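Let me begin by presenting the structure, written as structure tokens, before commenting on it.
As you look at this complex, bear in mind that one protein chain is not there, while each of the others sits in place.
Now for subunit A:
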Amino acid sequence: MTKKNVTRRGVLKSGAVAGTGLALPTIFTASSAAAFTNEPTGSSVTLGFNVPQTGPYADEGNDELLAQQLAVEHLNGEGDGGCLNTFSSKALQGNGILGKKVGFVTGDTQTKSDAARASAKSMIEKDGAIMINGGSSSGVAVAVQGLCQEAGVIFMAGLTHANDTTGKDKKANGFRHFFNAYMSGAALAPVLAAEMGKERRAYHLTADYNWGWTQEESIVASTEALGWETVNTVKTPLASTDFSSYIAPVLNSGADVLVLNHYGGNMVNSLTNAIQFGLLDKVANGKDFKIVVPLYSELMAAGAGENIKGVLGSMNWNWQLQDEGTKAFVKSFGEKYGKPPSNSAQTCYAQVLLYADACERAGTFNPCGVAEALEDFEFDGLGNGPTWYRGADHQCFKDVLVVRGNENPTNAYDTLEIVEITPRSQVEYDPEHPMFAGGELGKCNPGA
């Protein structure tokens, strides 16, 4: 009978050797196959465009998709080159990204967070998308940004205006070119003071979800800093279609300004209802009654029709700007599609070019290299003048537009007129500002 001495030390040694032996192939496999998620190995690279193709923002999503397709054309050296000719960075040569031809896949966010995450996940896992871009909602942006952080790909946000996207929900893999609610307040306030005076009483109707709350908070802070009084802040359900019961009490509330913190269909309907109740024809507190819509988009302005005449709001960008970047983009887009682009289209176009440029400058598709190239990047020539991608929170800073519903539009596209181009310095804020407090940028995740 043979007796074997099994000791604790012996088991540990054997285990360590066996474990190392088993782990070695995995380590080699991981490093040799991919250093980061969806590392391109062939002659092409795939971008994922995640936009609302169905649902209430489908028209806006379609406009984003047109701009993204145009950006891909320009990156691949097709068309007139658009903003590649005006972009201050000259890293892009019209030969794809890092010599690889750019392709794309699309997903439908449906403007629902779960659907948007599912479509982004599918594009990353099945189609090999190395970057996700697009969207028309802050809820969607925050959800997809979180997914991209986990998956190890870069998220270049589309239209998202809530402070939280680059505030408490900011992520190291996520970048926002679009402006935010704080900037709307900072840009609008001086114009409101100049046009309406410093002794006004404001009544807020606010869409009852994340974006509405941050929008209301920003505008209340900005207007109260002017000396305005806030009479009431009323939250309206997101699913509301008729706002008459919320509008009716406004005239007898002692307010002389109605602020509609609504977007999309909510904005179109609440503004239409306010006009029906004749608010703009009334005098309150000895002053002409006014309406303010802090966030405008061209498509929503078209939906609101004549009701927006004279109503002030803010925008990220407008096709009527006269800088060289804007002119180049509007020409490319207009000649190809027969209409001027919306500001959601412009932000997506700019984001695709910025991502591609960062890859070129970093010399890699590795998300951590790309993120480093984007952080604190100063550029010009994509619209809105000199722009800074702040490294601390991945928020872009550039001039913000204050616009007004055009009293005498000459065609279907000039429904809004630019009242003021608010300089970048006026809308900048500290990364630790209370409205953006909480949350950590964290560390870049390359995935794989």
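We take it that contacts are C-beta pairs under 8 Å (C-beta built on N, C-alpha and C of every residue); 3 or more make two chains touch, one makes a residue touch a chain; residues count from 1.
Assume contacts and distances are computed from a predicted model.
Comparing "Nitrate reductase subunit beta", "LIV-I protein H", "Xanthine dehydrogenase family protein subunit M" or "ABC-type quaternary amine transporter" against the UniProt entry of the hidden chain yields the protein name "LIV-I protein H".
Taking the complete complex into account, A:Gly303 is the one of A:Gly303, A:Gly325 or A:Gly447 that touches the chain left out. Checked against the hidden chain, the listed residues A:Pro249, A:Gly310 or A:Gly442 yield one contact partner: A:Pro249.
The set of subunit A residues touching the chain not shown comprises 55-59, 232, 234-235, 237, 239, 241-242, 244-246, 248-249, 251-252, 265, 268-269, 272-273, 276-278, 281-282, 299-300, 302-307, 319-320, 330-331, 334-335, 340, 410-411, 413-414.
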